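Sharing a structure, written as structure tokens. Questions coming.
A single protein chain has been omitted; all remaining protein chains appear in their positions.
Right, chain A next:
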Amino acid sequence: MDEELQSYITAGYVESVTSIEKRRSMFTCTRCGNDKRHLFATMPHAACGKLCVYCRNCIMMGRVIECEPLFRGSPQYPWPVVENPCAWGGELTVDQQQAADEIVSAIDHGQNELLIWAVCGAGKTEMLFPGLTAALKAGKRICLATPRTDVVRELTPRLKQAFPDVTIQALYGDSEEKTADAQLLLATTHQLYRFAYAFDVMIIDEIDAFPYHNDRSLQFASKRAAKLQASFIYLTATPRLKEKKRIKQKQLPAVFIAKRFHGHPLPVPKLKLSPWLRKELANRRLPKSILQTVQSQQLGSRQLLLFTSTIEYAQLVTDILQPFYPDITSVHAEDPEREEKVRAFRNQEHTILVTTTILERGVTFPSVDVYVLDAGHVVFDEAALVQIAGRAGRSQHDPTGDVLFFHIGKTNAMLHAQEAILRMNKRGKCQ
């Protein structure tokens, strides 16, 4: 152990804990909470000369092995009190203000949980500003976590602009910032494995999104990353059944916002039957009707966001359209140029962006139409389709946009997504 670490332990800033707890034949990884037997393995460990158990579940964050302890920082560390942290000059709508007030009150009173259920384009980020301001004024430490790297990248500059005097870091797999010692952290949910009892305010964006919503160890990590008396603020446009149930049973305080910040309704998706879609794609063609729709779309001034079910289809569709639209481009999760391409599209350097579901949520392009090819594919569940539709009409200056679902047969997901959007628009009108 190096001297620096030892001195922190002596001073009480850092404590050393058992990394893998063994109880009878059960193991639990202290870092990720994994307790599944098949996600542990043994290896002859050269450092101690014994056969040691290690955790396979969180090995991408560095191996946790039984004979080496874990170290964690002290929750007692004093964070600076920032007098006037917020430089944002914008105004909140009545709805946004209501949500913002609830967030402030949850943070001030150390309320355990609060869910903000706000439609796509309601302006969730801005709603957070008063709450963040209150927390920073009280010398609290905050983490804003999201399952999507793209969302971290999109939010970071906005928050840095709004809170210029606060230390802010963005943490995700490839990020440059590794030290994780800022007062306000933006992180992908996987990064939460690195923290224990560190945050007074834990904001989890997109709680319904893959992989957070069905990964118990990520949920474990987010709980452990927060201090015991921390406030949890959840944000979502499309809560899962689990949350809806808890709201109904009054176990989870919630604010519902049905209106977009600009007051215009959500674009309602239109379903377009295209029975030969998969067959035509197999022959490296697009059905004529779809091609014509794209061509007439391209006569207008809007950009086109084209969703496909798989990476192969994204590349194929791009190849098919390339001769007509030379500035088309495609993007997917493994694309090394992912970040640049999304930025270029936002700067209107491409008229068409073909994408997999990676851009289904959390990203804003000012003026786009949105098409989904093969909307009946399993990757497009109700939440995904609602989120995809929510990419259209996000700008005050251009609050509409066409949302078309091309399919080979209607699915429940498509119908439910359509109904959900209609229902929100109805509630939005009344609100």
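By our rule, contacts are C-beta pairs under 8 Å (C-beta built on N, C-alpha and C of every residue); 3 or more make two chains touch, one makes a residue touch a chain; residues count from 1.
By our rule, contacts and distances are computed from a predicted model.
The chain that is not shown carries the UniProt protein name "ComF family protein", picked from "Inner-membrane translocator", "ABC transporter permease", "Peptidoglycan glycosyltransferase" or "ComF family protein". Set against the missing chain, the residues A:Ala46, A:Leu228, A:Leu241 or A:Leu299 yield one that touches it, A:Ala46. Only one residue in the set A:Leu5, A:Met26 or A:Met60 touches the chain that does not appear here, and it is A:Met60. Within the complete assembly, residues 41-47, 52, 54, 56, 59-60, 62-63, 65 of chain A touch the chain that is not shown.
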